[in-house]
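Please see the structure below; I have some questions.
Removed: one protein chain of the complex. Kept in place: all other protein chains.
Presenting chain A:
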Amino acid sequence: MPLTDIELLNLEKKAHELRNLCVDTVVWAGSGHIGGSLSAMDILTILYYKYLNIDPSKPLWEDRDRFILSKGHVGVGFAPVLADKGYIDKEDLKEYNHTGSKLGMHLDSNKVPGVDASTGSLGHGLPIAVGMALAARINKKGYRTFCLLGDGECDEGSVWEAAMSATHYKVTNLITIVDRNRCMIDGPTEDVMALEPFAKKWEAFGFIVKEVNGHSFKELSEAIEYAITEDKAPVVIIANTIKGCGIDFMADNYKWHYGGLNSEKITQSKDSLEKYYQKRVKGA
(Lines give C-alpha, C1' and ligand atoms only; values in the text may rest on other atoms or scores of the structure.)
Protein backbone atom coordinates (compact mmCIF):
# COMPACT_ATOMS: atom_id res chain seq x y z
CA MET A 1 0.00 0.00 0.00
CA PRO A 2 1.45 3.40 -0.95
CA LEU A 3 1.86 5.91 1.84
CA THR A 4 -1.11 8.16 2.44
CA ASP A 5 -0.54 11.87 2.87
CA ILE A 6 -1.30 11.57 6.57
CA GLU A 7 1.12 8.69 6.99
CA LEU A 8 3.76 10.69 5.18
CA LEU A 9 3.32 13.73 7.43
CA ASN A 10 3.31 11.50 10.52
CA LEU A 11 6.54 9.87 9.43
CA GLU A 12 8.10 13.29 8.80
CA LYS A 13 7.05 14.41 12.26
CA LYS A 14 8.33 11.22 13.88
CA ALA A 15 11.69 11.37 12.10
CA HIS A 16 12.04 15.00 13.21
CA GLU A 17 11.31 14.04 16.85
CA LEU A 18 13.76 11.17 16.66
CA ARG A 19 16.50 13.34 15.15
CA ASN A 20 16.05 15.73 18.06
CA LEU A 21 16.05 12.88 20.55
CA CYS A 22 19.22 11.55 18.94
CA VAL A 23 20.91 14.94 19.45
CA ASP A 24 19.72 14.96 23.07
CA THR A 25 21.06 11.46 23.57
CA VAL A 26 24.45 12.46 22.17
CA VAL A 27 24.47 15.34 24.64
CA TRP A 28 23.56 13.08 27.57
CA ALA A 29 26.11 10.52 26.48
CA GLY A 30 28.82 13.14 26.03
CA SER A 31 29.43 12.07 22.45
CA GLY A 32 28.25 9.56 19.90
CA HIS A 33 28.05 8.35 16.33
CA ILE A 34 25.73 11.13 15.30
CA GLY A 35 26.53 11.35 11.57
CA GLY A 36 25.54 7.78 10.73
CA SER A 37 22.59 7.92 13.12
CA LEU A 38 21.12 10.87 11.26
CA SER A 39 21.74 9.34 7.85
CA ALA A 40 19.89 6.20 8.95
CA MET A 41 17.06 7.90 10.83
CA ASP A 42 14.52 7.97 8.03
CA ILE A 43 15.15 4.29 7.33
CA LEU A 44 14.75 3.41 11.02
CA THR A 45 11.61 5.54 11.16
CA ILE A 46 9.84 3.96 8.24
CA LEU A 47 10.75 0.45 9.44
CA TYR A 48 9.62 0.98 13.03
CA TYR A 49 6.55 3.11 12.29
CA LYS A 50 5.28 1.49 9.13
CA TYR A 51 6.64 -1.94 8.34
CA LEU A 52 8.02 -4.01 11.22
CA ASN A 53 5.53 -6.46 12.64
CA ILE A 54 6.56 -6.18 16.28
CA ASP A 55 5.06 -5.87 19.74
CA PRO A 56 7.23 -3.83 22.11
CA SER A 57 5.39 -5.37 25.08
CA LYS A 58 6.67 -8.79 23.92
CA PRO A 59 10.20 -8.18 22.67
CA LEU A 60 10.89 -11.91 22.31
CA TRP A 61 7.61 -12.75 20.55
CA GLU A 62 8.51 -15.67 18.28
CA ASP A 63 6.62 -14.43 15.25
CA ARG A 64 7.96 -10.88 15.29
CA ASP A 65 9.85 -9.47 12.36
CA ARG A 66 13.56 -9.34 13.11
CA PHE A 67 15.65 -6.23 12.68
CA ILE A 68 19.43 -6.42 12.69
CA LEU A 69 21.32 -3.16 12.90
CA SER A 70 24.52 -4.33 11.29
CA LYS A 71 25.99 -0.83 11.53
CA GLY A 72 25.82 -1.32 15.29
CA HIS A 73 27.83 1.78 16.16
CA VAL A 74 24.80 4.00 15.60
CA GLY A 75 23.22 2.93 18.86
CA VAL A 76 22.79 6.58 19.72
CA GLY A 77 20.31 6.79 16.84
CA PHE A 78 18.70 3.38 17.44
CA ALA A 79 18.12 3.76 21.19
CA PRO A 80 15.81 6.79 20.77
CA VAL A 81 13.69 4.69 18.39
CA LEU A 82 13.50 1.82 20.89
CA ALA A 83 12.66 4.27 23.66
CA ASP A 84 9.95 5.94 21.61
CA LYS A 85 8.47 2.54 20.76
CA GLY A 86 8.40 1.68 24.46
CA TYR A 87 11.03 -1.07 24.61
CA ILE A 88 12.97 1.02 27.10
CA ASP A 89 12.18 4.04 29.22
CA LYS A 90 12.99 7.40 27.65
CA GLU A 91 14.66 8.30 30.93
CA ASP A 92 17.18 5.50 30.19
CA LEU A 93 18.53 7.61 27.37
CA LYS A 94 19.83 10.09 29.91
CA GLU A 95 22.15 7.35 31.19
CA TYR A 96 23.52 6.56 27.74
CA ASN A 97 27.20 5.54 27.95
CA HIS A 98 27.23 6.20 31.69
CA THR A 99 28.99 3.67 33.90
CA GLY A 100 26.63 0.84 34.70
CA SER A 101 24.07 1.88 32.06
CA LYS A 102 22.38 -0.77 29.97
CA LEU A 103 22.91 1.49 26.96
CA GLY A 104 26.41 1.55 25.56
CA MET A 105 27.76 2.84 22.30
CA HIS A 106 26.76 -0.41 20.59
CA LEU A 107 23.40 -1.74 21.73
CA ASP A 108 23.47 -5.15 23.26
CA SER A 109 20.78 -7.78 22.94
CA ASN A 110 21.70 -9.16 26.36
CA LYS A 111 20.78 -5.85 27.97
CA VAL A 112 18.35 -3.95 25.75
CA PRO A 113 14.88 -5.33 24.91
CA GLY A 114 14.07 -5.01 21.24
CA VAL A 115 17.64 -5.51 20.06
CA ASP A 116 17.69 -8.75 18.09
CA ALA A 117 21.47 -9.18 17.98
CA SER A 118 24.46 -7.52 19.60
CA THR A 119 26.33 -5.92 16.79
CA GLY A 120 29.18 -3.51 16.40
CA SER A 121 31.94 -5.63 15.01
CA LEU A 122 31.18 -4.78 11.41
CA GLY A 123 30.21 -7.24 8.73
CA HIS A 124 28.38 -9.56 11.13
CA GLY A 125 24.81 -8.36 10.71
CA LEU A 126 23.95 -9.69 7.27
CA PRO A 127 25.05 -13.28 7.98
CA ILE A 128 23.17 -13.25 11.30
CA ALA A 129 20.12 -12.02 9.41
CA VAL A 130 20.55 -14.79 6.84
CA GLY A 131 20.59 -17.30 9.74
CA MET A 132 17.39 -15.82 11.15
CA ALA A 133 15.72 -15.88 7.76
CA LEU A 134 16.73 -19.51 7.23
CA ALA A 135 15.46 -20.34 10.71
CA ALA A 136 12.06 -18.89 9.73
CA ARG A 137 11.99 -21.30 6.83
CA ILE A 138 12.97 -24.31 8.97
CA ASN A 139 10.57 -23.35 11.76
CA LYS A 140 7.82 -22.58 9.23
CA LYS A 141 7.38 -19.03 10.47
CA GLY A 142 6.15 -16.11 8.44
CA TYR A 143 8.28 -13.38 9.96
CA ARG A 144 10.63 -11.27 7.87
CA THR A 145 14.18 -10.31 8.70
CA PHE A 146 15.38 -6.79 7.94
CA CYS A 147 19.05 -5.89 8.03
CA LEU A 148 20.46 -2.38 7.89
CA LEU A 149 24.06 -2.21 6.73
CA GLY A 150 26.42 0.71 6.61
CA ASP A 151 28.10 1.22 3.27
CA GLY A 152 31.58 1.39 4.80
CA GLU A 153 31.12 -2.00 6.43
CA CYS A 154 30.61 -3.48 2.97
CA ASP A 155 34.43 -3.49 2.82
CA GLU A 156 34.18 -6.57 5.06
CA GLY A 157 34.38 -9.86 3.18
CA SER A 158 31.81 -11.46 5.46
CA VAL A 159 29.13 -9.18 3.97
CA TRP A 160 29.74 -10.72 0.56
CA GLU A 161 29.97 -14.22 2.01
CA ALA A 162 26.50 -13.63 3.42
CA ALA A 163 25.30 -12.14 0.15
CA MET A 164 26.38 -15.32 -1.63
CA SER A 165 24.51 -17.43 0.92
CA ALA A 166 21.38 -15.32 0.65
CA THR A 167 21.10 -15.87 -3.08
CA HIS A 168 22.34 -19.48 -2.97
CA TYR A 169 19.65 -20.37 -0.45
CA LYS A 170 17.16 -17.99 -2.10
CA VAL A 171 16.46 -16.21 1.15
CA THR A 172 13.68 -13.94 -0.07
CA ASN A 173 12.24 -13.35 3.40
CA LEU A 174 15.30 -11.19 4.06
CA ILE A 175 15.28 -7.48 3.23
CA THR A 176 18.67 -5.81 3.15
CA ILE A 177 19.02 -2.05 3.25
CA VAL A 178 22.33 -0.24 2.85
CA ASP A 179 22.69 3.23 4.31
CA ARG A 180 24.80 4.62 1.47
CA ASN A 181 26.01 7.84 3.08
CA ARG A 182 29.38 7.58 1.34
CA CYS A 183 31.35 8.38 4.47
CA MET A 184 33.44 6.33 6.83
CA ILE A 185 35.76 7.23 9.69
CA ASP A 186 38.82 8.04 7.67
CA GLY A 187 37.11 9.79 4.78
CA PRO A 188 34.72 9.36 1.86
CA THR A 189 34.11 5.70 1.01
CA GLU A 190 35.40 6.15 -2.50
CA ASP A 191 38.70 7.53 -1.18
CA VAL A 192 39.24 5.01 1.61
CA MET A 193 38.14 1.91 -0.29
CA ALA A 194 36.06 2.41 -3.40
CA LEU A 195 32.73 0.58 -3.44
CA GLU A 196 31.47 1.66 -6.85
CA PRO A 197 30.00 0.22 -8.95
CA PHE A 198 28.16 -0.71 -5.79
CA ALA A 199 24.75 -1.67 -7.22
CA LYS A 200 26.40 -3.83 -9.87
CA LYS A 201 28.29 -5.71 -7.17
CA TRP A 202 25.04 -6.66 -5.44
CA GLU A 203 23.50 -7.57 -8.78
CA ALA A 204 26.48 -9.75 -9.57
CA PHE A 205 25.86 -11.57 -6.29
CA GLY A 206 22.31 -12.31 -7.41
CA PHE A 207 20.38 -9.60 -5.58
CA ILE A 208 17.65 -7.48 -7.04
CA VAL A 209 18.77 -3.92 -6.40
CA LYS A 210 16.49 -0.97 -5.70
CA GLU A 211 18.31 2.31 -5.45
CA VAL A 212 16.42 5.10 -3.69
CA ASN A 213 16.76 8.43 -1.96
CA GLY A 214 17.09 7.25 1.63
CA HIS A 215 15.50 10.44 2.92
CA SER A 216 12.36 10.10 0.84
CA PHE A 217 9.72 8.12 2.69
CA LYS A 218 7.85 7.71 -0.58
CA GLU A 219 10.81 6.10 -2.32
CA LEU A 220 11.76 4.02 0.72
CA SER A 221 8.19 2.82 1.06
CA GLU A 222 7.93 1.77 -2.58
CA ALA A 223 11.21 -0.11 -2.37
CA ILE A 224 10.29 -1.89 0.87
CA GLU A 225 6.85 -2.83 -0.51
CA TYR A 226 8.60 -4.28 -3.54
CA ALA A 227 11.16 -6.17 -1.42
CA ILE A 228 8.42 -7.69 0.74
CA THR A 229 6.53 -9.13 -2.21
CA GLU A 230 9.47 -10.15 -4.37
CA ASP A 231 10.05 -13.89 -4.18
CA LYS A 232 12.45 -14.63 -7.02
CA ALA A 233 15.62 -13.35 -5.33
CA PRO A 234 16.63 -11.40 -2.24
CA VAL A 235 16.35 -7.64 -2.56
CA VAL A 236 18.82 -5.02 -1.44
CA ILE A 237 17.73 -1.42 -1.13
CA ILE A 238 20.60 0.96 -1.61
CA ALA A 239 19.41 4.01 0.23
CA ASN A 240 21.41 7.05 -0.83
CA THR A 241 21.67 9.20 2.26
CA ILE A 242 23.53 12.14 3.69
CA LYS A 243 25.73 11.68 6.69
CA GLY A 244 24.59 14.02 9.47
CA CYS A 245 21.33 14.61 7.57
CA GLY A 246 19.32 17.52 8.97
CA ILE A 247 22.13 19.42 10.64
CA ASP A 248 23.78 21.87 8.25
CA PHE A 249 27.30 21.85 9.68
CA MET A 250 27.41 18.06 9.82
CA ALA A 251 25.77 17.23 6.51
CA ASP A 252 27.91 15.13 4.21
CA ASN A 253 30.97 15.66 6.38
CA TYR A 254 32.72 12.43 7.26
CA LYS A 255 34.35 14.16 10.25
CA TRP A 256 30.95 13.97 11.96
CA HIS A 257 31.12 10.17 12.06
CA TYR A 258 31.56 10.56 15.78
CA GLY A 259 31.56 13.60 17.98
CA GLY A 260 30.27 15.62 20.89
CA LEU A 261 28.33 18.88 21.02
CA ASN A 262 29.06 21.99 23.08
CA SER A 263 26.23 24.37 24.02
CA GLU A 264 26.71 26.48 20.92
CA LYS A 265 26.64 23.41 18.67
CA ILE A 266 23.56 22.09 20.45
CA THR A 267 21.67 25.30 19.65
CA GLN A 268 22.89 25.26 16.08
CA SER A 269 21.88 21.62 15.71
CA LYS A 270 18.38 22.17 17.02
CA ASP A 271 17.84 25.26 14.85
CA SER A 272 19.08 23.44 11.84
CA LEU A 273 16.87 20.43 12.50
CA GLU A 274 13.83 22.69 12.77
CA LYS A 275 14.59 24.41 9.47
CA TYR A 276 15.22 21.06 7.82
CA TYR A 277 11.91 19.74 9.09
CA GLN A 278 9.96 22.75 7.84
CA LYS A 279 11.57 22.38 4.44
CA ARG A 280 10.72 18.70 4.27
CA VAL A 281 7.14 19.16 5.37
CA LYS A 282 6.64 21.81 2.71
CA GLY A 283 7.97 19.44 0.12
CA ALA A 284 6.00 16.45 1.37
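Note that in this section a residue touches a chain if its C-beta (ideal position, glycine included) is under 8 Å from a C-beta of that chain, and two chains touch if they have at least 3 such contacts; residues count from 1.
As a convention for this text, contacts and distances are computed from a predicted model.
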item	value
Per UniProt record, name of the chain withheld from view ["Protein HflC", "Sulfonate transport system substrate-binding protein", "Transketolase" or "Dihydroorotase"]	"Transketolase"
Identified contact with the non-displayed chain, of A:Leu134, A:Ile185 or A:Ile266	A:Leu134
Chain not shown, touching residues in chain A	62, 66, 68, 109-110, 116-118, 120-121, 123-124, 127-136, 138-139, 141, 145, 157-158, 161-162, 164-165, 168-169
